[in-house]
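The chains shown are only part of the set, and none of them has been moved.
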């Protein structure tokens, strides 16, 4: 499994950086628990439990902080 | 879906930076779970569950840290 | 609604910076869910649920990290 | 109420910095909900609920990151 797409944190734009952050956040579940069942229970949580979505948004925010710093905030 | 409005973290003022942070935090839910039902269950949580609002405030605080750093804190 | 008072993160002292962090943290709830009911359910949580207060303290700590960095830690 | 003792983040030693971080973290509850009942329900949570203590430890860790940066890590 590839954890970091293209093996790089460098992105052309903030939009691409944000997509990378979402990808990194979502991918961790499979690195932690690599079985097919995980995708099902996570998807179910996102579809039905707002607090699961908010917690996942927190993970995305944390990953984005790293990606944004890596790209010097696209200044 | 556009995740980062105007594809930039640069904002003229702290107030605009704060609005961007709120927007980024709120938008992640739809990037994670892109169906119409999500908006409903999230709105319901914000209207009725104080802990959901506090958790979402944590996401905003984390996004704002990134936006503020990107703008060199508007010093 | 004004999200950042005086539209600035610059504060004369750590005490003022702390007050700003508390304000930012508390204000986010109304940016997320702008109706009168929110203040009621949040206040009720703070009065009765210690875990809500601890979670809100986490938000304040995160906002304060940003405000303190903005002010170069008042060194 | 004084939120930042001595109105400064500068501490002579890491030990003093840690004490300041604990103080900042604990004090926020009273800034959020300034009534006498809060101290009671928070103390009760700390005495009986391990997850409340762990969450409060997270707040302390976040405050300490700020205090340590302010003091250039006492290098």
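As written, the chain order gives the labels A, B, C and D, with residue 1 at the start of each chain.
Quick note on the criterion: a contact is a pair of C-beta atoms (placed from the backbone, for glycine too) under 8 Å apart; a residue touches a chain by one contact, two chains touch by 3 or more.
These numbers come from a predicted model, not from an experiment.
Asker: Of the identical chains, 4 are shown. What's the total across the complete complex as given in this file?
Answerer: In total, this homomeric complex is made of 6 copies.
Just so we're on the same page, only the chains that are shown with their structure count from here on.
Asker: Measuring centre to centre with CA averages, how many angstrom lie between chain C and chain D?
Answerer: Between these chains, centre-to-centre, one finds 15 Å.
Asker: Measuring from the mean C-alpha position of chain A to the mean C-alpha position of chain D, what distance in angstrom results?
Answerer: 30
Asker: When you check chain D against every other chain, which residues touch at least two of them?
Answerer: none
Asker: Which of the residues in chain D come into contact with chain C in the complex?
Answerer: It is residues 2-4, 7-10, 24-25, 28-29, 31-33, 35, 37-38, 41-42, 44-45, 49, 51-52, 55-56, 58-59, 62-63, 65-66, 69-70 of chain D that touch chain C.
Asker: Spell out the part of chain B that touches chain C in their complex, as residue ranges.
Answerer: Touching chain C: residues 13-15, 17-19, 22, 26, 46-51, 53-58, 60-62, 64-65, 68-69, 73-75 of chain B.
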